[in-house]
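Of the protein chains in this complex, one is absent; all others appear in place.
Residue numbering begins at 1 within each chain, and the chains themselves are lettered A, B, C, D and E in the order written.
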Amino acid sequence: MENQIFELQFALDTFYFLICGALVMWMAAGFAMLESGLVRAKNTTEILTKNVALYAIASVMYLVCGYQFMYGGGIFLSGVETVATFSKEAALAASVANGFDGDSVYAGASDFFFQVVFVGAAMSIVSGAVAERMKLWAFLLFAVVMTGVIYPMEGAWTWGGQEVFGMFSLNYSDYAGSGIVHMAGAAAALSGVLFLGARKGKYTKDGKINAIPGANLPLAALGTFILWMGWFGFNGGSTLKLGGMEVANEVANVFLNTNAAAAGGAISALIVAQILFKKADITMLLNGALAGLVAITAEPADPTPLTATIIGAIAGIIVVFAILGIDRMKLDDPVGAISVHGVCGFFGVMVVPFTDADATFGGQFTGALTIFVWVFITSSIVWFILKMLMGIRITEEEEYEGADIAECGVEAYPEFTSGGLK
Amino acid sequence: MENQIFELQFALDTFYFLICGALVMWMAAGFAMLESGLVRAKNTTEILTKNVALYAIASVMYLVCGYQFMYGGGIFLSGVETVATFSKEAALAASVANGFDGDSVYAGASDFFFQVVFVGAAMSIVSGAVAERMKLWAFLLFAVVMTGVIYPMEGAWTWGGQEVFGMFSLNYSDYAGSGIVHMAGAAAALSGVLFLGARKGKYTKDGKINAIPGANLPLAALGTFILWMGWFGFNGGSTLKLGGMEVANEVANVFLNTNAAAAGGAISALIVAQILFKKADITMLLNGALAGLVAITAEPADPTPLTATIIGAIAGIIVVFAILGIDRMKLDDPVGAISVHGVCGFFGVMVVPFTDADATFGGQFTGALTIFVWVFITSSIVWFILKMLMGIRITEEEEYEGADIAECGVEAYPEFTSGGLK
Amino acid sequence: MENQIFELQFALDTFYFLICGALVMWMAAGFAMLESGLVRAKNTTEILTKNVALYAIASVMYLVCGYQFMYGGGIFLSGVETVATFSKEAALAASVANGFDGDSVYAGASDFFFQVVFVGAAMSIVSGAVAERMKLWAFLLFAVVMTGVIYPMEGAWTWGGQEVFGMFSLNYSDYAGSGIVHMAGAAAALSGVLFLGARKGKYTKDGKINAIPGANLPLAALGTFILWMGWFGFNGGSTLKLGGMEVANEVANVFLNTNAAAAGGAISALIVAQILFKKADITMLLNGALAGLVAITAEPADPTPLTATIIGAIAGIIVVFAILGIDRMKLDDPVGAISVHGVCGFFGVMVVPFTDADATFGGQFTGALTIFVWVFITSSIVWFILKMLMGIRITEEEEYEGADIAECGVEAYPEFTSGGLK
Amino acid sequence: MKLIKAIIKPSRIDEVKEALNEFGISGMTIFEVKGYGRQKGHHELYRGAEYQIDFVPKVMLEIAVNDDSVADCMKVISEAAKTGKIGDGKVFVLDVAEAIRIRTGEIGTDALS
Amino acid sequence: MKLIKAIIKPSRIDEVKEALNEFGISGMTIFEVKGYGRQKGHHELYRGAEYQIDFVPKVMLEIAVNDDSVADCMKVISEAAKTGKIGDGKVFVLDVAEAIRIRTGEIGTDALS
Partner (left out) sequence: MKLIKAIIKPSRIDEVKEALNEFGISGMTIFEVKGYGRQKGHHELYRGAEYQIDFVPKVMLEIAVNDDSVADCMKVISEAAKTGKIGDGKVFVLDVAEAIRIRTGEIGTDALS
């Protein structure tokens, strides 16, 4: 009968993983909607194509080699149990060995599924920052390397617990990946933005910053809601176990804190925008919610709900100034990805020691730095090679006409626009 | 080993609560899409801003004091167990005390999470009814009071089981909140509409009713689908327990009945629209589905599937006539929120005694009346104060130009519209 | 105490069914978005109306008689246990009889819920193929017969395990319905397309094929993501049991393979499109992902992840050529439903024997043929009767003006279009 | 024959249309335009960057009338379109050398609806 | 030089364009307009309230031609645009005082494509 309890625990934890994974997969749609809402109509088809394709590429590359690099799951998932190779005896034995309060036991396939959707999320961050000017296929080739190698390597050194190259041993705490996923994505994005340069017309020679409004704000709001929802899986699943009272309580607090931080970020960003601009800038509201989510991701379990709200609220304030500052540095990031995922990801990592006694500022900083440096440098190498090989930027004329026609051959809204005259 | 079973039950029920809560959170996106699809392009950014911000406000205010007022969960959730304060012993003891067939035991944080998303839903109802003319910040201040006090108080008297003020003891049955959530939201909306007046141009001096078509019907349909999906969590989670055969069977019937009522409402409203107008009015179809959902919410467990379909179908008929009637009374409700949530919410409450032997018409009516009067009067006081302090309506010129530019500074579809000439 | 374990297993399996069902219900929104993104603006309201209404009709008709025909669940679900009629004793007895490793035991209502959403999916396939020219009410009447009789009958012969008419005994393996759901939908769609003819202007007299671009590609991408997500429930739920280690492992592999096949299909279709057209055609990318999903549906458990990726990739290649071929045959299918669900559904059925030793090519072919012939012939009879009775095609003038105004009375985007001049 | 080109505020289109109808003009062609003049546009704001929308939405009416009606027609339009606030717009009159109704081939003033 | 302004049904634009091409006209400017005339608009319905769309979508063509071609060009357009049903539209001809091709500075009829 004890075996039956273990079977149920196994089933419950597997299911929990799968549902959380499905929610994270759903975030791919969130990024796609957010980004397609914030670019101009003429670049919408292309950003959608990138978002769908990058998720597909992440799914395949992580299966081919990424999971092996990160967790040693085998090339082509050869180490993951299939229906044919599954051994109930082994699983039961592991359950008994772990005892009811030990590590969870769940289907290996569910772990892969939960991990692979994170890769998609990391890569989605990049697409927004380089939107409206990067070549589609150069981007997709970058995605192959990023999801197959760059992300898995830094993932291995942190979550994977591997001491690759004997280079360093991080005492680094990052629950669901403020640094490992979000800041990593932002580092690749930053490198891409530097290699690409700004969109034509974004910054004038006399130093003026031009606004380039997004074409479809309801999509941006929808994307934010999707991400908000998907984040419950992102953070909630990262508890890695549900079957047990203490972990279940932890999962519940993660859900609650995740929601609270997003709410705090949304409100504070909206208020700051209203004070600064005298208008309730919706894009800041949306970025504020995401900033709160990114910040709480490094430690969504330990803070009290009030603390989580405050952490989110601070991130909401930071993100507004980060967006303004980065724009002033003439780093053209159409969706604010570097501010949201990079700056607030770093903030999230550094704030962990306040609520988690085991974490140290030194460890957090070292870890964040390692991730940033690794991803930024390797990304730069890849961008550089791509630039040499095939070029990474569409021509000026294509940019004027829109990436949609140049790259995808079809407009996103053929009946709604007729040149976008203002 | 018994403890392990209780642990699993606790974990399962907590997870069930969290997933249902995530589905209800998702309804915030549904309301946002529905409403942004049914307003004109020039007011779209503003309604989106309201919808995101109100959900954030609801999340924070309910955490600050609402949950305390409604269920005594402590200011700042001080009474809810965090990761640090969780006592497995206490939870196990409670499980043993309740026995396997008694009340459920789950993480306190999951209960809060499930409750807080309901607050967002109640508030979302208001935003649609006052769309296209209310000041953003007046609305958000109203949201603070509504989600922090007004809703929690009536919630306390009903679901909270408190006899506040010794005023009344309701024998009132409202499973998932046809009255407590939906009619309450509609009462606040009605009050807001009365204080605001109709949109300019909606009713002409010679008594004609002008149509003001929504700008983006796919969003309205998407919003309805999202709400339909989220409602499974709304009603399904309201069973409050999953771990047990009888409750699991009940949850399954709730899902089934919820779907059946929505389907019934959609079909009947579409047929009535076709008969009345000779056209298949999609907005009636969508409102019909929602009407069915609202109506079944008061008792989604007890009816047979056939009865649920019929209840939904009646609500679908009611909602069409309610929309036409309310329009004729010159109450300008751009999305039909008062009809869907108010009229059909009341219908749902009153129909409970037919399928639930414990409920009485008297009790239902008294309860509905109490909720309505409380929310309507307190809302009116708040609207009145806001009107005196800062005004609640944008200027006529701003209304003409659109709330988006006036309040948020940016158009929702800058490339698609050029004045909206017809 | 053993009973308590069975209770938990029952609760877990019921919940799993319900969540998977909710995900499949969500696919209705996916079809609605996909189709409304791929039609012209002037036919958008109508396709949305069809999609919402057909799901409602499927829900009601399957409840009225479809479930009885397919699984013998009783007219009006009289055979499904409600809250009042549920017998815990019987459920426990069944659990004990099945033993922990036997068939699952779950709430009857959850089974119905999971099955009914499949009916909606089958019917949604049809609406896309006949878009932009079919009369709304003729379509909805067809939906009544399709969801009440045609689909349930072939479902009964396959999943239902009934030997209706003693006609045939299929040794046919179709896990989640590549044939039973998808190819069936496509067969009805093909028949509809043949009866309807092509949209005006699609094929010119001199044999030229005109492109008729969709109005809103972000909706099409969103719809694809929704379907991708919902498919986890579609295939994952089809394992029919979660509570046990082996089945849980199977469910996990189904999720993983489903994702892998979609990714494979997306990538291969994008590459083929790029090679053939020199452009990254997003509609092929989206159809490729769906093609992968349809193909893996017949056997998502047994393939290794790599095999699943390859099956998906082959489907992605097939679908591009199928779309081009079907267009060349002057079968006008605006969304590619026949190619995605029909051709790739057939491919999925036929590929099962490669990974599932129990299946034979003969059995698969016979089963697929039976489904196709049954659905195609009965559909044709219904289309024919509808054509005689009321006509199935809107007038040429209505088609020119758009089905929205003709059938629904309101435009989907009244402010964005002014004639659609190109 | 003359072609009257009137640039008016979008909010006055219904009034102008009705006034013209009463006056006996039953044919016209209109389209949306953007105007630039004394009436200034507005500021918008996007992610902290303010930008100026210089052009104001207007509606252009083009109406072919016979020479006798021109003066009256201008008056009718002016009165119906007038709000008295900056940006009410202009009416220009151009000569029409020839006109033809496509459906019937009628030419000259017969071609006007 | 003359400016031909033709208001036609949107469904005829391809035919007209091709006919003009054959006739040797290789430059024109077109835009979407809304027409008001004998051809009536349609009713729409939204949440039970019916409303009238008075204006019918049309396309305006503006073509500058030299004086010799005007009559033929009008004929070409009329024939290609004709469906015989109400609402086929009008062609108006206006005098052009001067023309210049921006790219080259050519003036007069040389400026026409």
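Throughout what follows, contacts are C-beta pairs under 8 Å (C-beta built on N, C-alpha and C of every residue); 3 or more make two chains touch, one makes a residue touch a chain.
What you are looking at is a predicted structure, and each value in this text was computed from that prediction instead of being measured.
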item	value
In the full complex, displayed partners of the excluded chain	A, C, D, E
Residue among C:Arg133, C:Lys279 or C:His341 that touches the chain left out of view	C:Lys279
Omitted-chain contact residue, chosen from E:Glu50, E:Asp67 or E:Asp95	E:Asp95
Interface residues of chain A (partner: the chain not displayed)	400-401, 405, 409-411, 414, 418-421
Residue numbers in chain D that touch the chain omitted from display	2, 5-8, 31-38, 54-55, 58, 60, 70, 74, 77-78, 81-95
Residues belonging to chain E that touch the chain removed from view	3, 17, 26-31, 62, 64, 94-103, 105, 111-113
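Just so we're on the same page, only the chains that are shown with their structure count from here on.
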item	value
Chains in simultaneous contact with chain D and chain E	B
Chain whose average C-alpha position is farthest from chain C's own	D
Chain B and chain C: spacing of chain centres that average the CA atoms, whole Å	31
Cα-centroid distance, chain B relative to chain D, in whole angstrom	47
Contacts with 2+ other chains: residues of chain C	1, 5, 8, 12, 19, 216, 222, 409-411, 413-414, 416, 418, 420-421
Residue list for chain D, restricted to those that touch at least two other chains	30, 32, 34, 44-46
Every chain pair in contact, whichever chains are involved	A-B, A-C, A-D, B-C, B-D, B-E, C-E, D-E
